[in-house]
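Take this structure, written in structure tokens, and hold onto it; I'll ask about it next.
Here the complex is missing one protein chain, while the rest keep their positions.
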Amino acid sequence: MSERVVNLGFARVDVDREARQGTPEVVYGPGKTAEEIAAIASALLARNTGPVLATRVEEAVAGPVLAAVPGGSHDPVARLLVWRPAATGSFAVTVVTAGTSDGPVAAEAAAVARALGLAVTVVRDVGVAGIHRLLAETGRLRAADAVIVVAGMEGALASAVGGLVAAPVIAVPTSVGYGAALEGVTALLAMLSSCAAGLTVVNIDSGFGAAMAAHRLAHA
Amino acid sequence: MSERVVNLGFARVDVDREARQGTPEVVYGPGKTAEEIAAIASALLARNTGPVLATRVEEAVAGPVLAAVPGGSHDPVARLLVWRPAATGSFAVTVVTAGTSDGPVAAEAAAVARALGLAVTVVRDVGVAGIHRLLAETGRLRAADAVIVVAGMEGALASAVGGLVAAPVIAVPTSVGYGAALEGVTALLAMLSSCAAGLTVVNIDSGFGAAMAAHRLAHA
Amino acid sequence: MSERVVNLGFARVDVDREARQGTPEVVYGPGKTAEEIAAIASALLARNTGPVLATRVEEAVAGPVLAAVPGGSHDPVARLLVWRPAATGSFAVTVVTAGTSDGPVAAEAAAVARALGLAVTVVRDVGVAGIHRLLAETGRLRAADAVIVVAGMEGALASAVGGLVAAPVIAVPTSVGYGAALEGVTALLAMLSSCAAGLTVVNIDSGFGAAMAAHRLAHA
Amino acid sequence: MSERVVNLGFARVDVDREARQGTPEVVYGPGKTAEEIAAIASALLARNTGPVLATRVEEAVAGPVLAAVPGGSHDPVARLLVWRPAATGSFAVTVVTAGTSDGPVAAEAAAVARALGLAVTVVRDVGVAGIHRLLAETGRLRAADAVIVVAGMEGALASAVGGLVAAPVIAVPTSVGYGAALEGVTALLAMLSSCAAGLTVVNIDSGFGAAMAAHRLAHA
Amino acid sequence: MSERVVNLGFARVDVDREARQGTPEVVYGPGKTAEEIAAIASALLARNTGPVLATRVEEAVAGPVLAAVPGGSHDPVARLLVWRPAATGSFAVTVVTAGTSDGPVAAEAAAVARALGLAVTVVRDVGVAGIHRLLAETGRLRAADAVIVVAGMEGALASAVGGLVAAPVIAVPTSVGYGAALEGVTALLAMLSSCAAGLTVVNIDSGFGAAMAAHRLAHA
Amino acid sequence: MSERVVNLGFARVDVDREARQGTPEVVYGPGKTAEEIAAIASALLARNTGPVLATRVEEAVAGPVLAAVPGGSHDPVARLLVWRPAATGSFAVTVVTAGTSDGPVAAEAAAVARALGLAVTVVRDVGVAGIHRLLAETGRLRAADAVIVVAGMEGALASAVGGLVAAPVIAVPTSVGYGAALEGVTALLAMLSSCAAGLTVVNIDSGFGAAMAAHRLAHA
Amino acid sequence: MSERVVNLGFARVDVDREARQGTPEVVYGPGKTAEEIAAIASALLARNTGPVLATRVEEAVAGPVLAAVPGGSHDPVARLLVWRPAATGSFAVTVVTAGTSDGPVAAEAAAVARALGLAVTVVRDVGVAGIHRLLAETGRLRAADAVIVVAGMEGALASAVGGLVAAPVIAVPTSVGYGAALEGVTALLAMLSSCAAGLTVVNIDSGFGAAMAAHRLAHA
Partner (left out) sequence: MSERVVNLGFARVDVDREARQGTPEVVYGPGKTAEEIAAIASALLARNTGPVLATRVEEAVAGPVLAAVPGGSHDPVARLLVWRPAATGSFAVTVVTAGTSDGPVAAEAAAVARALGLAVTVVRDVGVAGIHRLLAETGRLRAADAVIVVAGMEGALASAVGGLVAAPVIAVPTSVGYGAALEGVTALLAMLSSCAAGLTVVNIDSGFGAAMAAHRLAHA
């Protein structure tokens, strides 16, 4: 088994994942030092051939990592580090947001999806309080192979989109809102209870999770 | 105090409420015997002049009550007993539901509102999964002086209606749904977190509460 | 559709809302830069004729916004930016608070309502622990066309007011309190479960929501 | 230890409790057969001299128990079995309820308190939606050595009473209500968060707990 | 609108959904009478050409519906009514369960998916407590175009499958288990928090939702 | 009303409370400026004769308050301001803590109780993990007229004390602990569910509430 | 792998578990027919040599199972089916309960442990409200190799036992209690937050889980 895992002591890098799942393991940034991220990224770059990503990496950590492992780039809004991004393919993903405040989560979804080779369009700020904004985009939504809906507060946009398109819809609840929005739990529960059939849901604020799910679809 | 309260021992009937609030105290049926409901209704009929109502009364209890206190009627879907309903006035309320299963809660809202003299229209089954059904009713919704939105599951209909009309919107979450719908809690939280500004919300399954709120509006 | 939405890229301004709902879209401040707020406010001022508001804007952000879009003013307690406030009309709203700590939420309710042209009175610190303070204000409460009740901890003031007046009552739970007050969730649940019939409720700390609901009433 | 515990195998009766706490152990009925309740009651009657009680005992179980252990009586509303009730003393407890549906919990509180020798008055149905009903009873409330407030839904009565009297107030939340009342949890949280200082709270529907707390007071 | 909706009064059938989303509206059984289900099914059969389904229909209701609308069949384990099932296509879905008790939810997923024309394989009882059972099925899992994982208790099977296959994984939490399993909420939260990237999740016990999501994929 | 309330604009001071309840209104510090606390304290000192207290006041605020309203003192651990403390009477309260970390809550309970004239003893760090520490203090516990039990984590000390003494027991759950202690909610629920009969409970971390409850007892 | 799993279609019996873990897979009864339980038990009896158990099996199901698979016995209180129980070994487990109502959970723990060959003693009804009952049993508790503590309500017994013995303590919260006991969740949280170090906890009402944990210990 030695060739399927690289044991760095503090981490056991799953270098077999690219063979099993089509894209290398993605590094989860929180709780890791710049040195640790750099070491894992180096192992993945050496042992895999696809794109290498690290998520939720703030600018202060990204700098030293990029200095240690050249050739990568950092997107500060998406908080994403990418080396060796994939060439853009034909699978079209539209990322839709309910409001301006959902922007960073949408940015993570879009950046991860692009790094994995998906063709991404972003449609912003079309929440149901002004439903004509959404209906005006029906064409662009129906043109997509998959739609990622990013919404906080009551998350109603997911249901509205779910009823408009035939393609897979991946709903991402966000922690935008206050009080009864319960830091994203309300949007999460609402999306899971949607009257629009066949929606699927990922974790709160997980633009990453939605992009990875889209990547699975793209190769289904 | 004697003239403002009738003390029946097991209940202290607030016969002053009609003077203070424009309509007599409404009897809450659960946990009361037919005899108790009859006694309270009799006191209210004797000491007040407006409509007398008892809510959440099942058929088996309603029969004996109506036998003891003649002149009333029972609506089994709304589970409502009414004596001396008010004449229909000019204040127009539209009750909208997301799905067929929200019917009984809407029925309670409509029946209470009618008994209090409001002019009620009901628009059923226009949930956001087929948003064109709602948009087709925009005219009827905009004609109302107030709109009561009844929805379970994710409750997204309230946000959609809230963005379409200028009138007051009273949202009633229902316990329709399963799993993550949490017996109405999800719809409740979602309605409270709505991105459509100026919605107000009442308790889960409380068609009664919504109708009473509409009655307050009608006299604002 | 181009004339009903202004697409700023990061935001899709719903300039049709004034036509649909009587007042322009209100900007939600959190998560937006001063530049973004300024751009949206400018679009709304240009394309609408009514009052333009931005909520939850702290002083540090308000300064640059007002410099970029002259003619507005900032209320630091209410955290509200207003341009072109409406002339005060005849619809009378009384804002009542349970305690001194509920002040900022009441300030937001009052400031938004005033900017929208409602005639606002504020009655402070009449919580039920000293019920005579509330009863002494019965006259002022009954004179209102609508009452906004702002209360944290157990939120009992909403029920007491609900039983005293015939007008619409909009309850705003606040996050004042500790422990079992659960950052406003307890007051929220209590207000929704009130034994006073026909209360309606908005989100925790949402003085904004209550004022918008009052604005809908004023035009019902 | 033999003289302080009676080991019945299925139960270890704490016959020392009367010496430690002034009244014998009270039997908790649920989950016990009539034979088991009878055996424990017999042990307590034999080894103690004070009142012997079993709570939450339905009529079908009470019959056989009373047949096996003569001299007791059963109150079907309070669901209480009592043998050897104490003579009524001078400590005055007033039990106040918000609504008629809180009756059974109040009945348990009153019956247990009476069996323990307290002088009990019951004031029913004085909820805050008609606050004049409560104020009219101020005299009776202030005459009590302790007040037990029994209320469901939002439980606001506890705060109102807490502000009117100087005596100890024991609040009992009930499971009366639906939806956001969360089977008594809302009233419980509200009472714990009360703005009236110095209230204390017992478990949901625990008329028993309130009466026992009053008994501790009576001997303080 | 007349041609896109059939208004039956109690229901507004969205006969346009087949055109928008590739398959007709599916009837949600709970809270509807046999007559209502029959009327909606008839409208869908008349106005659409694809498969017509009604979910969560118990045997006692299914009988009269099938008598009134001939040509259908009922699966009592899946609680599903189907008329005009689609011919089986080439899109391969594997439904995997953690334990025997997850059977009915898996049956609903499989029956709905088959009625919509997907090629379904079911692999039962391969929970992680005996991980070799799962690994032995790796081949069948990797052969699928999409995998539906049905698991209650702690729902760990979803993470294990998510790490083995590259295809889309749709996780269905079930209400199997007791205590801390919280009627499916624990499995739901666990699946949403999975360390296996790109899983998506549907509502508790919603075999229907998973099958509909697979249907969207099949046409992506 | 003028003689029973002092209206300071930002606050309506309930100067009648001393007459109604034996001790003046207590100022709740959070959310008030030093100027506001000073103004309320001055009104209470002028219009009442008993002790004047302000709770949860940090040192930085206390300094200016004491400068403006001389004659008071500040306890930084209890975060309490006191003017005109009552002479110590004969009612004996023992405050017991489970661990050292419960100290500040116990300090608030003790300081408020002393300011109100109760005779206070504190017994620290006798949690049930070393039950002999508690049993060794049985004498001191039984000598008290009332016992205040302060405990976080699982709050088991309240049940142990409740079974040892006959006097009233007031349980104060604290937010000490982590993880499943849920910031005091676990101790709160545990104390409410105690198998020791007749315990009463106040809000999480509310040493103030417990002392006020003891004060009510002292005058029962 | 065929020899490590028996595929019955509806179930995949893990006949390798005995080799891996020292005792055969245990059948979880709920949701299985008598035929299914019988088939799994037969497979386990044929392919393993140790004790075969099925949990949570009511009497009505147990009868047909025992008829089909002779040689077993059913314990109706523990709801347990056992074939081929192990001979009793030297590892001593004491099962302690807080109250009589915890009996059935304790019975399941004791019966499973005995079937697996542990030497079991049961000490009933020694809850902390009468702590002398527990202290009197200190000897028997300290003689055990492991202690299983079964308690509902506030679960304080686990902490008390945890502080008395040096051996491993496995705490089982039960669903005994009402209101704030939250069907066992309160006892669960309390046990996890215990101030007694080194307690471990299993699921609510899981006498089975505790016995299996003890079995692991016995072979550690």
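Of note:
Read from first to last, the chains carry the letters A, B, C, D, E, F and G; within each, the first residue is number 1.
Heads up, the rule we're going with is that contacts are C-beta pairs under 8 Å (C-beta built on N, C-alpha and C of every residue); 3 or more make two chains touch, one makes a residue touch a chain.
The model shown is predicted, which means the values in this text are computed figures rather than measured ones.
Within the entire complex, contacts from the absent chain reach the displayed chains A, E, F, G. Of G:32, G:56 or G:215, it is G:215 that touches the chain left out of the display. Across G:15, G:54 or G:165, the single residue that touches the chain missing here is G:165.
Think of the hidden chain as still there; on chain F it touches residues 99-101, 103, 124-126, 129-130, 132-133, 136, 176, 178-181.
Looking at chain E, the residues touching the absent chain are 98-99, 127-131, 135, 153-156, 159-160, 162-164, 177, 179-182, 185-197.
Residue positions on chain A in contact with the hidden chain: 1, 4-5, 9-12, 14, 16-17, 25, 28, 30-32, 36, 173, 175, 184-185, 188, 203-206, in rising order.
Following the convention adopted for this analysis, only the chains that are shown with their structure count from here on.
Inter-chain centre distance (chain B to chain E, centres taken as mean C-alpha positions): 35 Å.
Chain F and chain G have centres, each the mean of its CA atoms, that are 44 Å apart. Touching of two or more other chains is recorded for residues 99, 129-130, 179-181, 185, 188 of chain G.
Every pair of chains meeting the contact definition is listed here: A-B, A-C, A-E, B-C, B-D, B-E, C-D, C-F, D-F, D-G, E-G, F-G.
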